[in-house]
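Structure first, commentary second.
Every protein chain except one is present and positioned as in the full complex.
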Amino acid sequence: MKSEPNISVDIAGIKMRCPVMVASGTFGYGEEYADLLDLSRLGALVAKGITLNPRQGNPPPRIVETPAGMLNAIGWENVGLQVFLEEKLPFLKRFNTPLIVNVCGKKEEEYVQIAERLDDREGVAGLELNISCPNVRSGGLSFGREAGATQKLVAGVRRVTKLPLIVKLSPNVTDIVSIGRAAQDAGADGLSLINTLVGIAVDIKTKRPKLTNITGGLSGPAIKPVALRSVWEVAGKVDLPIIGMGGIMTGEDAVEFLLAGATAVAVGTANFVNPHAALDVAEGIREYLEENKIQDVNSLREYGKKW
Amino acid sequence: MKSEPNISVDIAGIKMRCPVMVASGTFGYGEEYADLLDLSRLGALVAKGITLNPRQGNPPPRIVETPAGMLNAIGWENVGLQVFLEEKLPFLKRFNTPLIVNVCGKKEEEYVQIAERLDDREGVAGLELNISCPNVRSGGLSFGREAGATQKLVAGVRRVTKLPLIVKLSPNVTDIVSIGRAAQDAGADGLSLINTLVGIAVDIKTKRPKLTNITGGLSGPAIKPVALRSVWEVAGKVDLPIIGMGGIMTGEDAVEFLLAGATAVAVGTANFVNPHAALDVAEGIREYLEENKIQDVNSLREYGKKW
Amino acid sequence: MWQGRVKISVNEEVAPGYFRMVLNAPQVAEDAEAGQFIHIRVNDEYDPLLRRPLSIHRIISRRLKVKSLKLPDIEVLYEVVGKGTKILAGKRPGEDLDILGPLGNGFKLGCVSGTVILIAGGMGVAPLLALAEEIRREEKVKDTYVIIGARTKALVLCEDAFRDLAAKEVQVATDDGSRGYKGLATDLLQELFSTLNLKLSTTVYACGPEGMLREVAALTVAKGVPCRMSLENRMGCGVGACLGCVVRVKSLQSGVESYKRVCKDGPVFEAGEIIWE
Partner (left out) sequence: MWQGRVKISVNEEVAPGYFRMVLNAPQVAEDAEAGQFIHIRVNDEYDPLLRRPLSIHRIISRRLKVKSLKLPDIEVLYEVVGKGTKILAGKRPGEDLDILGPLGNGFKLGCVSGTVILIAGGMGVAPLLALAEEIRREEKVKDTYVIIGARTKALVLCEDAFRDLAAKEVQVATDDGSRGYKGLATDLLQELFSTLNLKLSTTVYACGPEGMLREVAALTVAKGVPCRMSLENRMGCGVGACLGCVVRVKSLQSGVESYKRVCKDGPVFEAGEIIWE
């Protein structure tokens, strides 16, 4: 092939040099990994979810390994919006990599306030609304498991921000397409999927759940088939760019998501296993394009539509 | 300990010598495994799902391995009710093991007809309604993904049978408890959970799904955390005995399900990996009880209620 | 059918990426026939989860020290193509392996006589060598021809072993011409057909990549030569229970189409009954 294939993508107006970002909650605020890989080579960095006020999170144990996966119940431990802006953002701004801020809340009010304060911030390329976190319950299901609640929340945030608005969907639903549509109708610019599946692991010695929170979110290779199915379903029915995630460990895994309809991918649990995973995945995608003589990564997502 | 622990259980009136059955679709009609293990030592045998008329199933490839799991899209290939009664049932009757017939259909009518014809059959200990098979679509979601449809279907079948009626739930729903409740309200005697999660695997060489059917059902250790969570949620809210399944490979895995609230367990994919799995699991449960000086396996399910 | 842990006594690379492994498994070897396979669990973890099927390549006799007893062992021949076979290749002699077998319907020589042609592509030699050993014991078989196809010289397997089994002729085809004929094994089959009197009893046995089998089926069906071939398919249970490994067939008698299980009804099928997708 004469020229290098194009691997840059555009998600909801966010320009990425490669289609690989790191998933929220698996990469901190970038600091911990800065020694191990060049952050300025990432497609984008999605920060650990922030809430309006600092949160201490759940009591440990917070994680447990499962076959080809892990459960986490971190419970939104984070420094809060203020400290994020003062202490974390300045570090992240140093890299020429789009920063997407993952926003969490218990009430619509919280999401809206965070979005308002981030709207004109230099260094913030976009927002990812985490409406699907299974580890915090506020009376029944989280927003992201019901189309009506999703639409209302997204519309509320949309009103206060001009930033690219990405909505992160939960797979723990009967019909993920309807939630994606609700987000689209409310003005979202893109969708992230999937968040973790709700799971439990039991300690048969203590006869209690291994996680103090009882349930946790399942991530890692174990959930990849569910993630691919979700991406494919939504890509066929909702007209928004998709960030695909769930169990991506290699470039091959990422290509599966791109073929199923994702415009970009995020690497989560894999960072723990291989701190270099995101860059290895990007390189793997590039190699796949070269070997298959495909000029532009953006052409991959057309395949899924024809299945 | 002086006496052997009790490991016999009663599910919806079906008396089982041990709490371990083999899951529908993973053990054929017992014939294939009869050489490898003594079928009369199983707690119960759940036959491969049958439909009113014979079905050829989906074109291959029908299965694909995934990390710690597998996807299948067999598509209900089966001999049909008539041949089942004439050719398969006689063989199964030879063993002193309760036989539960897994019933599939596209329309309520089909389920009802099968149930009617099985009602007075010697050798049939109970029915398991598979309302959650993801591999056959009949306009939209399968019955088991909506509470109203579930209730209607189960009520219809209940009217024509006195056999113990077990309803098998799908995990591909927003609120599995509501489906379980609907089954209970309609007169079910027990619940089986979980069926497989809907997933996809993509062949990056052909740029197509690995399964001809595109989607398949994910089973195996990968889904165990989701299965345990489902069992725990339903056991806490629905007052029916539960057969827990999803990724059980060992006695320890089974004990997790029993602690979470299941009365019995079923072993599925594990049969493929270890043809002796069901009996090994039963033995593992017995050893656990002995080591922990627990007299009766039926006491385990109380633990989950206290979490 | 037996399942249990057996000891590995040999595991060595015989060609780049190709290994032969000997398993001390008399429980399996005693009942085994050419064309059957064993189903192997490569590790105790859940990734990879499913067993891996490998054909029975040879049944070899092991003399025990005590009482000059002899026990049959199983030899398999495999190519490293993915994670399961990679893990297998890392095993040391002395380690255990969990196997299930013998499984499936073998070549079933029945009352074969006259001329027999074995045609193998790549790893296809694996079950055909076991078959050649059985054929040697068939008195009515007059001539055995063997055709081996491979990508390149280094990957031509078992040529000498087939010769030792008294094949009348062993022909080799390589894609790059580095050994024998440059071209396809099926070209050699076509040529062989033209030199034989196909009116006299002739039977073809084939194993290899799908493309080759398809072509062999076309050739033999066209000439009306009986042909049995061993298929490969992704397997779940390996024993016929999961219906995961099916192939579409058309009954030679009734013409009715249905699915058959490669693991239980096969892996060996009549060339004429297979419906190629």
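Per-chain numbering from 1; labels A, B and C assigned in written order.
What we mean here is this: a residue touches a chain if its C-beta (ideal position, glycine included) is under 8 Å from a C-beta of that chain, and two chains touch if they have at least 3 such contacts.
Remember, predicted model here, so these are calculated numbers, not experimental data.
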Displayed chains contacting the withheld chain: A, B, C
Given A:Met70, A:Leu85, A:Ala149 or A:Leu300, the one touching the chain that is not displayed: A:Met70
Given A:Asp35, A:Asp239 or A:Glu291, the one touching the chain that is not displayed: A:Asp35
Chain not shown: contacting residue from A:Leu52, A:Ile176, A:Val234 or A:Met249: A:Met249
Residue numbers in subunit B that touch the chain omitted from display: 67-68, 221
Residues from subunit C at the interface with the omitted partner, ascending: 43-48, 83, 87, 92
Where the unshown chain meets subunit A, residue by residue: 25-28, 31-33, 35-36, 48, 56-57, 59-65, 67-70, 72, 74, 77, 220-222, 249, 269, 271-276
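The definition used in the following text is that only the chains that are shown with their structure count from here on.
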Per Cα centroids, the chain farthest from subunit A: C
Central subunit by CA centre of mass proxy: B
Centroid distance [mean C-alpha coordinates] between subunit B and subunit A, Å: 34
Where subunit A touches two or more other chains, by residue: 67-68, 221
Multi-chain contact sites of subunit C, meaning residues that touch two or more partners: 46-47
